[in-house]
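Accompanying notes for the structure given below.
Every protein chain except one is present and positioned as in the full complex.
Here is subunit A:
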Amino acid sequence: MALTVTLLNSAYLHGRCCRHKVLHPLPGPLLSDSMSKLYSSYRRPGSQPEKKTSWQNIDFSFKKGIDVLKTQLSMLKKETKDYVIGPGGLPLSQYLLEQTRVLWVFRSQEDLNKWVISSDVEIGGKSEVYLKLGRNNQAALLYGTLNTEVPRDGETKYSGYCSMRAKPPVGSFARKKYYDWSNFNSLYLRVRGDGRPWMVNIYTDPYFSHQKDDLYNYFMFTRGGPYWEEIKIPFSKFFLSSRGRVQDDQHPIWLDKASFLTLGFTIGDKVDGPFQLEIDFIGLLNDRAHTEEFAYETYEKNPRA
């Protein structure tokens, strides 16, 4: 129960991190900013002060503007061509028949750049996390040390989490791209862990801000062995939590307009020490044997009798 609360808290707190910076493996955690800077001027103990103000970061060069415009226009042209072919750039027959799809594969540095790592350094903790390519460029290695020492700022009770999140996909001119995952019903991960339990989070970017803290979570228990594991997590098992608390009114994820959906892995199992997770690829699967629609509260909540 406390473990659940910690994991959920960590998932929520991690959701407030700076999403668009990828941390360099070596001085990584020392360079992350605190998100609280955007809302107030209070700087959490342990986080670094901002060296450059935001208005000094603007670049007014004309040539760079033209280059960016050319890139965006070529992306737009590619999107139009894909649109003519069929949904998601694939012909309709392929969309109808597909049973598996690989979403993220880790073979090069640009694949790693699609992910952001963060840890409790943002709130002043001492965990470290790094992401690099594994041996022979065949997997991504997420490793670090978890440290549950609570930062002494008088209000934090728990600490010790590290996580990795996918950057949301953007199309041309920074528009949101939508996934359609309605053909699939499970997440398929090929990982090699070290026995520690992880939590998989899915964030569906809602249109209105009332639900911006909603996160769908489920656990991934890894074995420690030298063999790769293929873990299937059906989407019907994901439960809803908001701001780290499990909600009463549960509902399944709607996968049709999985708009701006980001996937994340969090570790926060209150055990100090090193952790390591190698991920080969993350994909989707249409598991024909899995017929459950939703795992929680399938009874009628307000029976009429």
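What we mean here is this: contacts are C-beta pairs under 8 Å (C-beta built on N, C-alpha and C of every residue); 3 or more make two chains touch, one makes a residue touch a chain; residues count from 1.
Note that contacts and distances are computed from a predicted model.
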| item | value |
| --- | --- |
| Candidate names "Glucose-6-phosphate 1-dehydrogenase", "Molybdopterin synthase sulfur carrier subunit", "PIGS transamidase" or "NADH-ubiquinone oxidoreductase chain 2"; UniProt protein name, chain not shown | "NADH-ubiquinone oxidoreductase chain 2" |
| Of A:65, A:206 or A:224, the one touching the omitted chain in the full complex | A:206 |
| Identified contact with the non-displayed chain, of A:65, A:87 or A:225 | A:87 |
| Touch list for subunit A against the chain that is not drawn | 83, 86-88, 92-93, 95-97, 180, 182-183, 185, 206-208, 211, 214, 249, 251, 254, 256-257, 286-291, 293, 304 |
